[in-house]
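Missing here is one protein chain; the remaining ones are kept as they sit in the complex.
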């Protein structure tokens, strides 16, 4: 049975996230994704500190967001984040919904690659430490 | 002959854009894209104020960024932005390069649709005001 | 007996709040103050929406922050916010401490004045709606 590689967090847009059109400025969703990703990786004891200790950085190399419905001030949002690739790169898929109605707000994904902190070189295969933390076998 | 629908601007990452890994946090590139898009649309006299006067908002509905090389503090970056679709939606493609070396830093695109400010409804065809400003015919 | 005009919230600095010196960039504390102030005013049913309905905006006209100890990634911070003036202007005092140790991180205050949304004019005395919400008499 494959492990559950997902998490769900709640986010509430703050005043300083709202633009003159009275909706969340599209660039701020990237922060919400980071919060979800950060919570997800912490669940597997692979947060920023642990990454560093393991000798790898994990820069985002590809990111896509599709905006379905504008988020608004004070609205409670649920973000589900799930790891969907982990062999050569770390892919996380996100689904953001309004808590009250369940309506989709945003759909996104990010792709990260491991970079050796010692050499600065990009890894074409994810390091084993990732698989151990996630409790998965290479795909 | 088709009109030139592009612009090039320079951006320099500020201290507050740099993350603990000593590179620009990936979410801040969205601001740089906005600066380039804003300059591009202003060139065609279709900035935020003009949009509002024309009766349309133009929310970003899709955005993708590919990170090729990390941008750094104080580095001079050139961003070329070009309108590549304008019939049913407004697509802009971006290429970010380091000024000193010409090396690619980021490749991105955004897609915007027109929304009527009067009805709140999304337009499935771009309003004529966009084509007039750009000096283009429908594709 | 005077009413309790304070609130305490918890804030955790996110990755994108951390600067190259591995601490929270000093400008981001202003967001944390806004979160505390927003929670405090919501407690008295005088959040952004209610302000607008009451016919007043409340811009910050003066702000001071004293940084005692740098906040760090993932650190749990407690922010206590208390309304200390409400007659001619709305003054809120903030004290930010590290949850784990109780050590002071930041001490700040903001001053807001009421501006009539109808005329754009600044009020030299706070409007009664503020006092009603707070359950206070004019000082």
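In this document, chain identifiers A, B and C correspond to the written order of the chains, with residue numbering beginning at 1 in each.
Everything that follows uses one rule, which is that a residue touches a chain if its C-beta (ideal position, glycine included) is under 8 Å from a C-beta of that chain, and two chains touch if they have at least 3 such contacts.
Every value quoted in this text rests on a predicted model; they were computed, and no experiment measured them.
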Per the touch definition above, residue among B:35, B:78 or B:136 touching the missing chain: B:35
Residues in chain A touching the chain absent from view: 15-16, 18-20, 22, 25, 27, 73
Interface residues of chain C (partner: the chain not displayed): 20-21, 23, 26-27, 30-31, 34, 48, 57, 59-67, 70
Residues of chain B in contact with the chain not shown: 14-16, 31, 34-35, 38, 47-49, 73-74
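In this section, only the chains that are shown with their structure count from here on.
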Same or different contact residues where chain C meets its copy chain B, judged by the half mark: same
Rotation angle (°) superposing Cα atoms of chain A on chain B, nearest 5: 180
Chain A and chain B, separation of their C-alpha mean positions in angstrom: 24
Residues within chain A bordering two or more other chains: 31, 34, 48
